[in-house]
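Of the protein chains in this complex, one is absent; all others appear in place.
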Amino acid sequence: MTTWLTNAWYVAGWDAEVDSAPLARTICGVPMLFYRKLDRSVVAMRDACPHRLLPLSLGFREGDSIRCKYHGLKLGPDGAAEEMPIKTDPVNRKVCAQTYVVHERHRFVWVWVGEAEKADPALIPDLWPCSAEGWVFDGGHYPVAADYRLMIDNLMDLTHETYVHDGSIGQQEIVEAPLETQVIGDRAYVRRWMPGIEAPPFWRGALKRDGLVDRWQICEFLLPSAVMIDVGVALVGAGASLESHDQGVRGMVVDFMTPETETTHHYFWGMARNFDLADPGFTARFKRQQGGVFEEDREILEAQQKAIQANPDLKLSAYRIDEGGVRARQIIARAIKAGGQSAEAAA
Amino acid sequence: MTTWLTNAWYVAGWDAEVDSAPLARTICGVPMLFYRKLDRSVVAMRDACPHRLLPLSLGFREGDSIRCKYHGLKLGPDGAAEEMPIKTDPVNRKVCAQTYVVHERHRFVWVWVGEAEKADPALIPDLWPCSAEGWVFDGGHYPVAADYRLMIDNLMDLTHETYVHDGSIGQQEIVEAPLETQVIGDRAYVRRWMPGIEAPPFWRGALKRDGLVDRWQICEFLLPSAVMIDVGVALVGAGASLESHDQGVRGMVVDFMTPETETTHHYFWGMARNFDLADPGFTARFKRQQGGVFEEDREILEAQQKAIQANPDLKLSAYRIDEGGVRARQIIARAIKAGGQSAEAAA
Partner (left out) sequence: MTTWLTNAWYVAGWDAEVDSAPLARTICGVPMLFYRKLDRSVVAMRDACPHRLLPLSLGFREGDSIRCKYHGLKLGPDGAAEEMPIKTDPVNRKVCAQTYVVHERHRFVWVWVGEAEKADPALIPDLWPCSAEGWVFDGGHYPVAADYRLMIDNLMDLTHETYVHDGSIGQQEIVEAPLETQVIGDRAYVRRWMPGIEAPPFWRGALKRDGLVDRWQICEFLLPSAVMIDVGVALVGAGASLESHDQGVRGMVVDFMTPETETTHHYFWGMARNFDLADPGFTARFKRQQGGVFEEDREILEAQQKAIQANPDLKLSAYRIDEGGVRARQIIARAIKAGGQSAEAAA
């Protein structure tokens, strides 16, 4: 029994990560190899030669195929042998590396680690701001030595910003604003509305207008392991509300947590925005700033993971602020029990 | 079943170690946090926030309380919540970190890891030279990657000095002098009397007199894990004996071994003396010299610990010189079986 959903799509990498050399990455406990074919589609294969298990990622690309570095077994992009170690030997077509269903969407390469016949692209979480018109999107990949669910907890509760990020993005209003948690199908939401406040420096710069603002933060959990955070401000009186708020400046923080092992995960983080679109330096500056914020989170999460192991007699508790994370974990557990996501639930 | 006594007092640190920042230290397998309240009394608390287990030692001191770095849960010195992550939320007084009974004595902070109601300060081992008039005392803390009982064995047998410390404090007379082992209640003693010998350089310098001396070494084991070594010399004819020997110069080496895990411990070492009291540099010089001697012991003990694990088919043997260690281990095992020390036994 794993702590993650197996019949589900996980982010294996950013689209550009598989452009050049084959990428070796362990996804949900499975060592995998990713590379692009000449037609630009992506191959995902068990990163172990079916012959003597050497990682194929150490091997040689030949056209759309990969040749093992040890004895030269050549495998096609379907994983099947194309040439035996001795070239003149007849090819045994039963020799085959496992491949995985891959789909590219929203700037990410997605991989399905469970039963291939259930790999419906409609189940890919709808991270719409990553590929919507009028938005720009970019981000990074960070390895974290902590259970992926600790990052979901972290993201579904933004009160921690006051303490963990006290030197950067923390703000007392966040702790004081009322929050509201809601579950709709397989999605969990945590919403905060902060009307008529001073805009923090970052948002004032983005808005380029003076005056009190309404500010919102809406965290949304999506199966199997995504959190999108809708953040922004609009001038008081512009008509923005929790439900509709394109009157000001708006950013969507997109987070995807891919389990690597039970106690480590790949954290994919990105930011989409609908303002300053023509400023190429904005994203670079924002990623740099976010890098510092992220290091603060990583320190906390990795210390928390170690503490969980050092205090086996203690359990995580849940208070009111944790309701978002609690709901997200319930949705995951329910989906694991059901054997996977259903298209109905995802719709 | 642990290899140590749980209902007992252990040294958590030197008094000065908890003066400034909160001190994180694992005692008998339990991650703990130590800090001083404004009234100078010491708090010992499980080093894991009852909310999400983050080590509280990463948090912020606020008066006598500590606030978690993750979500700002504020705990009083009794471990009970004083403020929830959202300040306006009603405080749930059931939210509580475990605290441990602490007592300061003999320059050390002592912690009781077992059942709190049995934590009688009368059971603290009587390390009298650490706080007696006419004596000065100082020392250090050294982490050692070895079962704490290997250090007890080491200290209850000083023949090893000839080989382990052949370049420093070893002396052939030690191996040749007869030794005598005795158990009185919960204490074990190993005694050596070396009459009419040349004083070694260290003791000649302390005595500041020429002539043959009587020299003694008396190792005393005290529950749960202390060894005091009474060492010194007196001029021949001054009337010193194994039972009474304040005629010359006398030092008390005070050793306390606090288990950290089954295979690591905290070694607290100190030296009390009744001579050269006004020389402030004496202790500093002595600690520096002892640091070198200690490194020789550490190399041996850590190699021994590894060898125990690499040779699972072999067992430690006990010869005549090991009788002190054997008796100490028997006293520990008996106390573990009895569930703790009794005040009678300690008396």
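Going in written order, the chains are labelled A and B, and every chain counts its residues from 1.
By definition in this document, contacts are C-beta pairs under 8 Å (C-beta built on N, C-alpha and C of every residue); 3 or more make two chains touch, one makes a residue touch a chain.
The shown structure was predicted, so the numbers you read here are calculated from the model rather than taken from an experiment.
Colleague: Quick one: which of A:88, A:244 or A:309 touches the chain that's been left out?
Modeller: Residue touching the chain left out of view: A:88.
Colleague: Kindly state which of the options A:5, A:18, A:43 or A:68 is in contact with the chain not pictured.
Modeller: A:68
Colleague: Which of these, B:5, B:30, B:164 or B:206, touches the one chain of the complex that we don't see?
Modeller: B:164
Colleague: Residues of subunit B in contact with the chain that isn't shown?
Modeller: Touching the chain left out of view, subunit B contributes residues 153, 157, 159-160, 162-164, 175-176, 300, 303-304, 307-308, 310-311, 314, 316-317, 319-322.
Colleague: Can you list where subunit A touches the absent chain?
Modeller: Contacting residues on subunit A, toward the hidden partner: 26, 31, 46-48, 50-55, 58, 60, 67-72, 84-89, 92, 95.
Operating definition for what follows: only the chains that are shown with their structure count from here on.
Colleague: If you average the CA atoms of subunit A and of subunit B, how far apart do the two points sit, in angstrom?
Modeller: So the centroids are 49 Å from each other.
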